[in-house]
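Coming up: chain A.
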Amino acid sequence: MSARNLLLGLLALLVVAPALVGAYPLAVLILILHYAYLGIAWNVMMGFAGLLSLGHTLYVGLGAYVAAALYASFGLPALLGAIPAAIVATLAGLGIGALGFRFRVNGVYFALLTIAFAEFTRILFDHMGWTGGSSGFFLPVEHGQVSPVALRGPPILFYYVALAMAAGGFMLARSLMRTRLGYAWLAIREDPDSAAASGVDVFRARMAAVAVSSALTSLGGVFYAFYYNNMYPEQIFSMARSIEIILAPIIGGLGTLFGPVLGSFVLTLLGEGTTGLLEHLGLAAPGAKQVIYGVALLVIVTVQPAGLWPWLAKRLRIGRDG
Partner candidate 1 sequence: MTVYLDIVASGVLTGLVYGLMALGLSVIFGVVRVVNFAHGELTVAAMYMAWVLAGSLGVDPILTLPLIAAALFAVGYALQRHLVEPFIGRPEHEQFMLLLAVSIIMLNGLLLAFGPDARHVPVDYAYDSIELGPMLLDTVRVYAAAAAVALALGLYLFFRFTDLGTAIRACADNLLGAQVVGLDVRRLYALAFGLGCALVGASGTLMVLMRDATPILAVQLTLLAFIVVIIGGLGSMAGALVGGVLIGVSEALAGFVLMPSLKSLFSYGLLILVLLLRPEGLMGRRA
Partner candidate 2 sequence: MSLISIEEVSVRYGDAQALDRVSLAVEEGEIAALIGANGAGKTSLIRAVSGIVPLAGGRVVFRGQDITGWPSHRIADLGIGQVAEGRQVFPTLTVEENLRMGAFLPRARAKLAPTLERIYGLFPRLAERRRQTAGTLSGGEQQMLAIGRCLMGQPDLIMFDEPSLGLAPTVVQEVFRTIRRLNEDGMTILLVEQNVAQSLRLAGHAAVLEQGRVTLTGTGAGLLADDRVRQAYLGL
């Protein structure tokens, strides 16, 4: 099987899915696609350029708040609001990147820097009056309005938007991998010194990775804002959410294109499945699901640290393109 056929088959299946499944599975699918998209966006930084960010909710939150505020205040449709949202998030990312890279903050320290900025921003938003502070920001609900441009409408609309974002993100990541920049990223990930010796401007390539990743992530935030219609700093900027974003690509396979998608499917289905199973068994005690989640993660990290996709790809005989 080739990667292209697998991709087209999956895409076709997802396109017709709403006709086949009910409302609840559709909601789960939206969640899967949303996290797959965020995973793809995060993977650009970690998987491609080797930069571990544990504060990606910063960009989700900024994107969500900017687009939502512009819509609530000026009626700017989501599609247009996404542009300033991405700009703000990108600037934030570039700021953190510039500071981190110029001051040579590497590895775990860089990861902590990203957490620090995300937490810093969360507390700032908790105190920002015009976005509702910690009491949250709410979007008005219009009835009967169906507009893909304004991101208003029934779940099926959001489903296709999420699908388009995941597919678009996938294609973008795939084509970026085949550019000069993509090669520069991979080189830096593997060995920054060798990359520099081969003529790669490490600083600029890293900044480009942060820019692309933060811009893409912020669009996920825009989607979040309009899908849920409400956001709280505590929740949208939370550290737990950052962790949730990175689980799918790591479990699926860092630096691979399919990894985040596969990881998101596996994790979400595992999560929903165990919730259902435990409820069925009458064991739905708080925490039980997450313990299983943690054990799954532990098993994958110890047994298959490169992730599920490289393992699966080998079995399906799919080449590097995945």
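Regarding candidate selection, all candidates are chains of the complex that A comes from, given by their letters.
Here, contacts are C-beta pairs under 8 Å (C-beta built on N, C-alpha and C of every residue); 3 or more make two chains touch, one makes a residue touch a chain; residues count from 1.
Small disclaimer: the values here were computed from a predicted structure and weren't measured.
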item	value
Touch assignment for chain A within the complex, options 1 or 2	1
Interface residues, chain A side, partner candidate 1 - complex	46, 52, 99-100, 103-105, 107-109, 111-113, 115-117, 119-120, 123-124, 126-127, 239-240, 243, 250, 254, 285-291, 293-295, 297-298, 301-302, 305
